[in-house]
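Here it is: the structure, laid out below.
One protein chain omitted, others in place.
Chain lettering (A, B, C and D) follows the sequence in which the chains are written, and residue indices restart at 1 in each chain.
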Amino acid sequence: MIWHSFFFALFAALACGFALAVVLTSNVVRMAFYLVLSLSATAGLYFLAGADFVGSMQLMIYVGGTLVLLIFGVMLTAQEEFIRISTRPAEVALAAMVGLALLILLSSAAFRVPAWRGDTPAERSLALTPQTVGPIAMALLGLRVDQAPPTADSPPNDRPGYVLIFEIISVHLLVVLVGAAYLARGRIGANSLVRQDPSQPASDLDDLADADPSGSELLEASQTLDSPAETGA
Amino acid sequence: MAVTLNRALDALTGWLVGSIGDDAACGYALAAILQAGMLLNLVAISGLVFIWLERKIAGRIQDRLGPTRTGGRFGWLQTIADGLKLLCKEDLMPGKADWLLFRLAPYIGLAASLSAFLALPFSGMPHPFVAQRLDVAVFFVLAVLGLEVFSVILAGYSSASKWSLFGAMREAAQVVSYEVPLGLCAVTPVMLAGSMDLVTIGDAQQGGFWNWYLLHSPFAFITFGVYFTCATASVNRAPFDLAEAESELVGGFHTEYSGLRWSLFFLAEYGSMMLVSLLAAILFLGGWHGVLPLGLGSGGWLEALLGTGIGGYLGALLGLVLLLTKGLLLVIFMMWARWSLPRLRIDQVMTTCLKYCTPIAAVCFLGATLWQASLPNGLLLRPYNAELLRAQAAGPVATPPADVLIVDTAGGRP
Amino acid sequence: MLALPSDTLLPLLPMASLLTSPIGVAHYLVVGAVLFTAGIVCMATKRNLLGVLMGVELVLNGANINFVAIGSPYLRGDAATLGLDGQLMALFVIVLAAAEAAVALAIALNFYNTVGTIDVDRASQLRG
Amino acid sequence: MQHDPAISEQLRERFPEAVVSASPGPIDPWIEIAPERLAEVAAWLKNDPAQDYDYLNGLCVIDYFTADKKLAEAVGAARLVVVYHLSNLSRKRQLTLKVTLPRWANAASETPPTLPSLAALWATAEWHECEAYDLSGVEFTNHPHLRRILCPEDWVGHPLRKDYQMPLEYHGIRGR
């Protein structure tokens, strides 16, 4: 058990430490990097808890997919003035107080339940890893092979699995991805890409880019520019 | 292997320290260090060999000799000499770079490349040479391999160079896209073996090349082709090496790197090349089993001759050699492609992935499934051994013998 | 390795059982709570839209740790089942988080295209 | 590729005051055009279906100026001559036009002489006119982007002028 404790301490420290780093840093690229480390450490915690499949999925989908997407987004928008956007100190102080209170509440709640304290640990061998892939797959198909049947002679497949949720989530994912692809498409006045004739004056967008980015006129200019429906109607 | 090694080491340390801990803590620590060291050496040495091999192959393809001076007439020591040179080079960092990310990025890539080897078996039952046998080994390897992209993205971003940024953007788009068909292709052997455990998958293909999943069905054959294409793309090898396209982006993501950090990127790249090749060998090419039934495994002539102990280990060792040979051949194929083909354009790379590889992989998966279902004993709908699973999950009550794991979920194939 | 003088000093500290008692569900829950709180604070304080998104990811991961921990047979000391419900829930959360991230990112990019900034405090109007 | 023997007569007929002189030449014949009429002559040569000089091989500037008394007679009056080499690819015809300009529009302030740009007729002219401006100091009006193309932007002087002196120093680099 000593290794379990040791690795738990290690991964927990990494996960919590980098989660705090995400909160504390103001550089958005660093934030994304710390988040990667935090979530990877979380995957380690899953492995420790015997959830190999979830751990792998965390690494593959969350860290390898979602966070890459996130960093992609950061890089697309990471202009000088947006990399560091600082928050007002008062807000920070308020958030820290609320957060601390929430943390104490949740932690104390966690230790209220005696069964959760880990006083009666199940023994396990480090050499063997749990075989959860098959049961999870069967559960997603509606078969719960992992639970003991209520009676000895009842067939194993009359208990509800997760087939409905699985279907819903699959359809949901499809719809969401199509929607996201549609949403990400933007519309904008002619930028220099379509400006074939170099002598033609630069479009509004270029003026926009040249303008002082912190000015409020930028916001208004971009809003008028990007509502073609109004100008067309 | 871990358990056997652990027992031996625990006895050794116990003898040295004078008492045997009930937790076997020292043994596990030593076993872990030893195994990590072995894998590290494997990657490092194979990196050295591959770089030499790449130069030699490139030379031969281009009507040259390649390295001939350092280390005899074949230039064996050329890579070591180059490595020493790189060690001595100044570690430069652009003034505007994000120092933390810039410094860390190469290590992330190397760590990801190395970690994926943790779950990769080098031999089958009864002595699976694997650092940590996982039930989800296939996905674990692919998932950890996918983390390598962070090193490229962060290196590209933190270099404060436009070329690096372009390389990073390309890499991000490319790797995330290619993980989809790569996973789809890897699912086909998983489906055929009925397990994500690489040891099980490898052992399901024993007994000659006609049992390899490559030759299982036409669909599986095509799947292998798609897998290898996508694997080449996901480890950034030509013709998909857009992130470092030297004719367009100077050096891509590693434009600003020099010296040791620069070489770490390449160590990671060669490690990943080896990894995807070994994975391909296990998933499709029979893994550690010979082209013809050699009888090296359990119940073979080797065990009959030398006994299950030494004979078994010797057989596993020979299996390891076989697996490495297969992996090496695939790596050489990648090198051959690199020195023969022009590079694709980024939009063509994405088209290849999204319009060709992904649909083909999906169709082949379906096809292979139907093919398997139409075989006489192919259907997977056997009574599921729930009791055994429960027993196993319950822990030490029904712990099977240490080195014999349940190959229960295997599909219809022998 | 973690054998500390637990009898005398540690009970005086709050949550000292974290270090002395064997690792159980509660320890995982505390990690989950830290991630959850960090996420909440992140969402509340960050002005960068993507920072807010990262806070959401942290919150979801905190919840996920709870799911996995409560489901884990090793931690509960209950080896009768494989404890798959927690893992399955965690899987669903991961998938939904991927979907959520895709949509949120699409919104963020659209926001950026439209408004020309990524600072949420600067988007004071709902039109555009 | 031949010179059209009739072209000088046609030009004289159509633009009587534009043609300053024409030489049948011992080797290459050429026609000299008045600078102020260059644009319309060029447009006619390009667009008239009977002429159709669609290809501008290039243009260059010759500086006739010398301080050497022995050469003064051969050089003649100080002037700049801009030479245009035109071709008609389909009929394999070629034509040489010359335009004589003063060396300076205003010698005191060293204002370069001007000539209308032909870049709108032949895209070739765009870069060649830049080169002529850069090296010989002829300014082309209505040019889309007249700039120093070979020398650095902040270079002083026009190197192909006969009286050009290499600067003693350029950004700390010794010139002579």
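Note that in this section a contact is a pair of C-beta atoms (placed from the backbone, for glycine too) under 8 Å apart; a residue touches a chain by one contact, two chains touch by 3 or more.
In the analysis below, contacts and distances are computed from a predicted model.
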Protein name as given in UniProt for the chain not displayed, "ABC transporter ATP-binding protein", "Branched-chain amino acid transport system permease protein", "NADH-quinone oxidoreductase subunit D" or "Sarcosine oxidase subunit delta family protein": "NADH-quinone oxidoreductase subunit D"
Candidates B:33, B:305 or B:341 - the one touching the absent chain: B:341
Hidden partner interface residues of chain D, rising order: 1-2, 25-28, 54-58, 60, 62-64, 71, 74-75, 83, 85, 89, 92, 94, 96, 122-124, 126-127, 131, 135, 148-152, 159-160, 164
Footprint left on chain B by the chain that the document does not show: 58, 61-64, 162-163, 166, 169-170, 238-239, 241-242, 245-250, 339-348
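Keep this in mind: only the chains that are shown with their structure count from here on.
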For chain C paired with chain D, centre-to-centre distance based on mean C-alpha positions, whole Å: 75
For chain B paired with chain D, centre-to-centre distance based on mean C-alpha positions, whole Å: 68
Contacts with two or more other chains, residues of chain A listed in rising order: 1-2, 53, 57, 65, 67, 69, 72, 122, 124, 130, 132, 135, 146, 148
Numbers and ranges of chain B residues touching at least 2 other chains: 25, 389-390, 393, 395
Residue ranges of chain A touching chain C (in the complex, touch as defined): 1-2, 4-6, 8-9, 12, 15-16, 19-20, 22-23, 28, 31-32, 35, 38-39, 42, 45-46, 49-51, 53-54, 57-58, 61-62, 65-67, 69-70, 72-74, 76-77, 82, 85-87, 91-92, 95-96, 98-100, 102-103, 106-107, 109-111, 113, 115-122, 124, 130, 132, 135-136, 139-140, 144, 146-148, 162, 165, 169, 172-173, 176-177, 179-181, 183-184, 186, 188, 208, 213, 218-219, 222-223, 226-227
Chain A contact footprint on chain C (complex, rising order): 1-2, 15, 17, 21-42, 44-48, 50-51, 53-55, 57-58, 61, 64-65, 68-84, 86-88, 90-92, 94-103, 105-110, 112-119, 122, 125, 127-128
Parts of chain A lying in touch with chain B, wherever the complex brings them together: 1-3, 27, 29-30, 33, 36, 40, 52-53, 55-57, 59-60, 63-65, 67-69, 71-72, 75, 78, 122-135, 138, 143, 145-146, 148, 156
